[in-house]
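Written below as structure tokens is the structure these notes are about.
With one protein chain held back, the other chains of the complex are shown just where they sit.
Going by the order they are written in, the chains are A, B and C; count residues from 1 in each one.
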Amino acid sequence: MTAKIAILGASGYTGAELVRIIASHPGMEVAALAADRKAGMAMRDVFPHLAHLDLPTLVTIDEIDFSAIDLCFCALPHVTSQQVIPGLPADLKVVDLSADFRLRDPAAYEKWYGQPHQAVELQKEAVYGLTEFYREEIRGARFVAGTGCNAATGLFSLVPLFRAGLIDPDSVILDMKVGVSGAGRSLKENLLHAELSEGWMPYAAGGKHRHLGEFDQEFSLAAGREVRVQFTPTLLPANRGILSAAYVQGDAAALHAALVEAYQDEPFLHVLPMGQVPSTRSIRGSNMVHLGVAAERAKGRATVFAALDNLTKGSSGQAVQNANLMLGLEETEGLMMAPLFP
Amino acid sequence: MTAKIAILGASGYTGAELVRIIASHPGMEVAALAADRKAGMAMRDVFPHLAHLDLPTLVTIDEIDFSAIDLCFCALPHVTSQQVIPGLPADLKVVDLSADFRLRDPAAYEKWYGQPHQAVELQKEAVYGLTEFYREEIRGARFVAGTGCNAATGLFSLVPLFRAGLIDPDSVILDMKVGVSGAGRSLKENLLHAELSEGWMPYAAGGKHRHLGEFDQEFSLAAGREVRVQFTPTLLPANRGILSAAYVQGDAAALHAALVEAYQDEPFLHVLPMGQVPSTRSIRGSNMVHLGVAAERAKGRATVFAALDNLTKGSSGQAVQNANLMLGLEETEGLMMAPLFP
Amino acid sequence: MTAKIAILGASGYTGAELVRIIASHPGMEVAALAADRKAGMAMRDVFPHLAHLDLPTLVTIDEIDFSAIDLCFCALPHVTSQQVIPGLPADLKVVDLSADFRLRDPAAYEKWYGQPHQAVELQKEAVYGLTEFYREEIRGARFVAGTGCNAATGLFSLVPLFRAGLIDPDSVILDMKVGVSGAGRSLKENLLHAELSEGWMPYAAGGKHRHLGEFDQEFSLAAGREVRVQFTPTLLPANRGILSAAYVQGDAAALHAALVEAYQDEPFLHVLPMGQVPSTRSIRGSNMVHLGVAAERAKGRATVFAALDNLTKGSSGQAVQNANLMLGLEETEGLMMAPLFP
Partner (left out) sequence: MTAKIAILGASGYTGAELVRIIASHPGMEVAALAADRKAGMAMRDVFPHLAHLDLPTLVTIDEIDFSAIDLCFCALPHVTSQQVIPGLPADLKVVDLSADFRLRDPAAYEKWYGQPHQAVELQKEAVYGLTEFYREEIRGARFVAGTGCNAATGLFSLVPLFRAGLIDPDSVILDMKVGVSGAGRSLKENLLHAELSEGWMPYAAGGKHRHLGEFDQEFSLAAGREVRVQFTPTLLPANRGILSAAYVQGDAAALHAALVEAYQDEPFLHVLPMGQVPSTRSIRGSNMVHLGVAAERAKGRATVFAALDNLTKGSSGQAVQNANLMLGLEETEGLMMAPLFP
């Protein structure tokens, strides 16, 4: 039997990526696609690369008969998500891809997003959707909040190290180099080709990026104490991928060994041999994460590198991975496509 | 039962693309990988993006036990292919991706490649591997010669029109805009990022490109008379994709109707509505071809556009499509992955 | 003495390019910068790359004291230009960079731009601003209308050939590959990095591009009869540059000789040796045009290639070249900067 899937917010990049993945997924089929402003359009007119697929016409959310839906992906903009999801059937399985339900503490949400949370009760139910760390909770969950793409990259790099107490929690610096698709299909000047190509720059520097809320929450949990890392992303002239360097105090060999052990049975997490570094070219379009560790000159200093595709493992691939568990399917189903290179 | 596949020349881009496709192909498995100069290396060290796959170590061609192989892809450099393939078992199914066996006429080969053909007998056996036009011959073939990527793009644009006599054979101009991966993983100055990014230029202009030999052969056959088209490719700062504009004398509506009819049952060929134009962004990483027709101002002038991925439908995807037929598998098996966008 | 320059529409790419050029121009200085919606801002906040220059604050057009201005560049959007320029002092020297005054025939304007011209009287005064072909008229002009960037590329390729009657006027096809900055700093989905990088496609195909109006006007004039060429531009993942291929009926050697002779004294037009082709990498950021001619296989067929930088020679550099003549300065003053490569 094939699970019937609805996608809300199907006209954005993460919506398109969900369709791309599900198109090759033997256990899912796209039963409904919603995009309020583009309702009535054919998906092939919004995304010509999906022209060969037999997909439902875009509708408004109201038009969907959710009784025929097994699981709903919400790829809506932030804030919209917390307005829409409370109105969905209470027993509908939902994976949210927005930032709205990632922070368990409503005060933290208000701090980072500048306004009170509008669905505090629903927040209590949300399971944080980084599969590798919350697998069992997700398996039994009705409502999962997918992580941020930067957050995922940092968590894969460091959570096992915080848990094992192998790094100094007070001196962690995360420097990420990120492709532009993470910003979505929005019309902003800094996302234009003419601005970005040959022009790279940091953004949200100085501790202002909202994914810091996720880092604070999850790293503190992993370390068993309050952790506040530094984080600086740089927007690159490239479409897909995040490459993270985590500068830490810790023994490189021990860190490498801890990651190898933590991830040895993980189908999507690949720890490179000691001293090797990952590249975004090696994970593009896939659900894979490549990790590497290098020892620095200064004794006790190491750098942990990680690379993933922000639209796949950082967002829509992760969402399908979670949905697989929630639907009782094999966790890797539909997700083993090899990266596209070159 | 899964077909056991050998890939000769596995360390190039088309070799890697074959592995990428076969990794998700339910009817094939990679049983042997050869790359003479890199024999002994693990594939993950040559192509880190394939690190998650359980692949055989690279060997020399001599080390392969072909009795255990059902079909062999030759992704070797030109000339090497005609030296190697005659030495393979005479009953081994082979799909060649090089240019060596595409031209039926040894004199045409010598003209375009500047040296006599070294395996004239084998050439006689070769079936030209553009599946959509040679489907039945390929189904029964032992040895198939895959087409060039530019050739494929032009043939999909025009063969049905030549066959139907809808265009003037003496005034066809093909202008193609091509990504750099078509040139392979070779160390040439003009393929460096610093030379190519923000720098595009024609190459092999003035009727010098070797794929003209293929155009001459196939267009003449389709038209039932000698045809010599003009062809100018431009190398772009991009990795994958070919976008072709064919400037022709013919009635645009009739051309569009002819393409729609010719391709209506083709799973990989998608004719856009009249007046719409294809983009490489819509076929990247897939086996799809998008075609479009526009009427020009001058009465009786039209332009036929086509876009495909040179490494997939233009090379390795086409090769797998042929292999599917040769092995009695479903033609589309393993090839329905959706394009990667963005 | 230094000419005092005003730039209207200083917050767009052509405005910024004017400032870049004038910053190194010994005979000009920027005296006023207008940008209605950004009035009050410092230029360094609109264009941080100009931060080191001592520039006037952006103002509205009304705030400029034109009595202190020697020449005014109008880099305003189309239509806005024809509303603003009639209100400027009648004796002010003006170079317009918009499309508003390029077409001498108001009916042609209405046909291509879909509305009646609003300043027909002023249109009569406008001199068409392609310096190499209208040098003497420009020297004495008060009001010059700069050409379109695609138009300039095509005219440099073909005007001397039409004038000499060396090509068949009825079968010319122009295929141009253009960088994205020609579309300006406008927020459109197809100009986003995530859409354009690795995704190229034709636009305004089928004889719809507005620069056809300029081709019709100038080619007909050069040929002494009505000429209607075909023209298809393709938008590339690159910022600056236009590469044009003109497919023509004519003798390649004669065409090459005619271009060499026509341009032998031109400081900005460089005809490559017979058979060589130009690249955008060789003219980026400069006022240079590189041209090349290749003979095709078919007797009497040739291709004329041209490359220029759409923002410099195609727009702002051309405008300064015209302004130099109008102000009695040396034509090349401030314009001999070498291209930027890589």
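Basically, a residue touches a chain if its C-beta (ideal position, glycine included) is under 8 Å from a C-beta of that chain, and two chains touch if they have at least 3 such contacts.
Keep in mind that what you see is a predicted model, and the values were worked out from it rather than measured.
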item: Touching partners, among the displayed chains, of the absent chain; value: A, B, C
item: Residue among B:Asp91, B:Glu121 or B:Glu189 touching the omitted chain; value: B:Glu189
item: Touch criterion as defined above, residue of B:Val180, B:Ala222, B:Val320 or B:Ala338 at the omitted chain; value: B:Val180
item: From A:Phe66, A:Tyr113 or A:Tyr247, residue that would touch the chain that is not displayed; value: A:Tyr247
item: Option from B:Gln123, B:Ser171 or B:Asn239 whose C-beta touches the chain left out; value: B:Asn239
item: Hidden partner interface residues of chain A, rising order; value: 170-171, 173, 175, 177, 179, 194-195, 197-203, 205-207, 212, 228, 230, 232, 234, 236-241, 243, 245, 247, 275, 277-282, 284, 294-298, 301, 303, 305, 307, 341-342
item: Missing-partner contacts on chain B, residue numbers; value: 13, 180-181, 185, 187-189, 191-198, 237-239
item: Interface residues of chain C (partner: the chain not displayed); value: 13, 16, 19-20, 23-24, 47-53, 181, 197-198, 239-240, 267-268, 270, 272, 278-279, 281-286, 288, 290, 311, 336-342
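We take it that only the chains that are shown with their structure count from here on.
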item: Distance-to-centre winner among chains (Cα means, whole assembly as reference); value: B
item: Chain B-chain C separation of Cα centroids, rounded to whole Å; value: 39
item: Chain centre separation in whole Å, for chain B relative to chain A (CA means); value: 36
item: Set of chain B residues in contact with two or more other chains; value: 197-198, 239-240, 278-279, 281-282, 284, 341-342
